[in-house]
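The other protein chains are all here in position, but one chain of the complex has been omitted.
The first chain written gets the first letter, and so on, giving A, B and C; residue counts start at 1 in each chain.
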Amino acid sequence: MIRFEEVSKSYSRGSSGVSDISFEIGRGEFVFLIGTSGSGKTTLMKLMNREIKPDTGSIWVAGKNLVTMPSWKVPYFRRNIGVIFQDFRLLPNKSVFQNVAFALEVIGKPRKYIHQQVPQILKLVGLDGKSERYPDQLSGGEQQRVAIARAFVNRPLILLADEPTGNLDPDTSWGVMNLLERINRTGTAVVMATHDAGIVDSMRRRVIEIDRGMLHRDQTRGVYGIGV
Amino acid sequence: MIRFEEVSKSYSRGSSGVSDISFEIGRGEFVFLIGTSGSGKTTLMKLMNREIKPDTGSIWVAGKNLVTMPSWKVPYFRRNIGVIFQDFRLLPNKSVFQNVAFALEVIGKPRKYIHQQVPQILKLVGLDGKSERYPDQLSGGEQQRVAIARAFVNRPLILLADEPTGNLDPDTSWGVMNLLERINRTGTAVVMATHDAGIVDSMRRRVIEIDRGMLHRDQTRGVYGIGV
Amino acid sequence: MSVGYFVKETSINLWRNRLMSLAAIFTVAISLSLVGSALLIKQGVATATSEWQGNVQLLVFLQPNISKPELKAVEAELHSLSTVKGYSYVPRAQAYSDFRRLLANQPDLVNAVPESAVPTFFRVSLVNPAEAPAVGAIFKGQPGVDTVNDNFSAIHTILTISNVSQTVILGIALVLLVSAAILILNVIRVAIFSRRREVSVMRLVGATNVFIQVPFMLEGLIQGLLGSLIAAGVVVAVKELISYSIQHFSIHLLDGFVLTSHDLFFTLVVIVLIGMLVGTVGSTVAVRRFLSA
Partner (left out) sequence: MSVGYFVKETSINLWRNRLMSLAAIFTVAISLSLVGSALLIKQGVATATSEWQGNVQLLVFLQPNISKPELKAVEAELHSLSTVKGYSYVPRAQAYSDFRRLLANQPDLVNAVPESAVPTFFRVSLVNPAEAPAVGAIFKGQPGVDTVNDNFSAIHTILTISNVSQTVILGIALVLLVSAAILILNVIRVAIFSRRREVSVMRLVGATNVFIQVPFMLEGLIQGLLGSLIAAGVVVAVKELISYSIQHFSIHLLDGFVLTSHDLFFTLVVIVLIGMLVGTVGSTVAVRRFLSA
């Protein structure tokens, strides 16, 4: 599903980014991406979504070579991938409902389908009754859940979740994790960057750890800290 | 230092917000503010900073009545208070250094003082070497640390921290907590909203829990969950 | 891609960004009002010129001792020429009173000239005043004809003034038009710049460039249309104002300055088309900048 081959990416300023990363994630896998702040997790996610291109190496996602992909194909590629961004990236001019619906409108789903799906997914993330609000009228955690709903709603092949529980209380976090697991069981590959040791430790799924831009550990049924 | 008397605030849409909250926080106290997502933590913080005004009730912070305070006095009032916002609120047009320096320029500190203080505080939050970056060139956790540095740099009387570790890995989180403790020991009152049960449980400080906008628990030396 | 989606999207955006929309509409309205007024005035000048040209006359002075057949021959010639629009014979009595009027300020001169010394003449109006010299040449040698006075230098002056002023006004209109285009593109660019984040988010959730662009294009189109409709209103008002002033203050010099409803219609159509074009192209180009990434 996702294959990185000796991928390096450095930003113009300083040497940050990631270097020489290789790994493969299969269909329907569930992978935790961990590492200290600034180690390169978000950079990896952006590479998988072709938000940025690698300097060297090759990346294959959903059968497509992202390095050679012409830019007009990118939107169609992205429709297979649900992304929960660390900074949410909601559309400030659209209500909660419209933000989620947008992901379906983009792929040309009919109005009726949208009006049936969106309320359902909003209920799932606990936002029923807030669908007419605009992003700036929501708490941090509520915005995060809108982002989650948007990433889910079009049943993507791959789900990239960048710290999806960063602004959520433990109960809501577990709700989201259950949701992710259910989605994963339907065959969707899930890659989740997180700092939440508790979640990683109790889920016991594959763990990829990044350390200063390098692949430091790739462990099936891993835990957050080595020593735990 | 901070006194809330029967404070209620509801947003125009829906009934959310906080209602009938009373508590008092003394000089040099350290208080955790906890509650599920959307319970009203950020709303309380905004009330303390006079970003919003309550519908009813009265609020006293640093000896000032926030309800009757004329708006031209607000900037001077805010200089006594350091705030770490949940959404960081960095100035996108300013570098890391300039963002932090701005909090000192605002209160008229001389250039020399600024050029000595800012690098020091950036080092403390682990951002030395990134001072020339702009916010959009930083990882989520790094942005959060800039926000922390900005809130600290002018040695405020009161520090309001809204989920300051939400985007940080456990190690960095503990670094920030140590910093907060040290600041607190110098006599600064610290109010910190958080979802991190581990931190709350091991610090054993006063805990104020909000549930659907109401004060649910106010416990000295408390823990995150009742059952823990 | 449903039409419904784009209509909904466009109207929501126009409303949510109403400060920007109003700014764009205002800019279009003001700039195109200026362009339209300039165009209108240019047409007025053109009309006035052809009116003046219509008054241009050739005077064929006859010798005092012209014979009947000679007179008939000249008249026949005038009748046959296709470049002659009309002519009239001015008998001695009338020619003399014209002469007195002309020199009313110098009574001594007038008294010095007896009526019999004043020549009779044909007053000839032409289809195209520019042909005056050619027509004059035909009669100059003819028996019985004394001299031909084509007040050609007057025609020449008027045509020059008219051409210069039409060119100048057209130049001004073009400058205004280019200015308008730049100003409109400017304000649209700035407005869309402040929405670049929105555009990037759309791209990130898999929207194609066309899908993103269409609502912006429609927005620009509507802003351009509304702005140019306001400008059209202003131009109509300007036309009325000019017509009213000319009549009310009886500025006779400008009697020929008639603005026909045909001119007006043409101007309005030009304005509205420009407004729509600039609005649409402007927003499309402005968005495209944020789509390349």
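Details
Keep in mind that, in the parts below, contacts are C-beta pairs under 8 Å (C-beta built on N, C-alpha and C of every residue); 3 or more make two chains touch, one makes a residue touch a chain.
Quick caveat, the model's predicted, so the values are computed rather than measured.
Seen in the complete assembly, the chain not on display touches B, C. Contact with the chain that does not appear here is found for just one residue of C:187, C:207 or C:221, C:187. The chain omitted from view is touched by exactly one of C:14, C:40, C:118 or C:232, namely C:118.
The chain omitted from view is touched by exactly one of B:49, B:117 or B:139, namely B:49. The missing chain, though absent from the display, is touched by one residue of B:60, B:102 or B:174; that residue is B:102. Panel shows subunit B; residues 49, 51, 72, 74-79, 81, 83, 85, 89-94, 98, 102-103, 105-108, 111, 150 of it touch the chain omitted from the view. Considering the complete assembly, subunit C touches the hidden chain via residues 19-20, 23, 26-27, 30-31, 33-34, 59, 61, 64, 99, 105-109, 111-114, 117-119, 146-147, 149, 157, 160-161, 164, 175-176, 179, 182-183, 186-187, 189-191, 193-194, 251, 253.
The rule is short, and it goes like this: only the chains that are shown with their structure count from here on.
If you take subunit A and subunit B together, no chain is in touch with both.
When chain centres are defined as mean Cα coordinates, C lies farthest from subunit A.
The geometric centre of subunit A is 63 Å away from that of subunit C, both derived from CA atoms. Across the assembly, subunit B contributes no residue in contact with two or more other chains.
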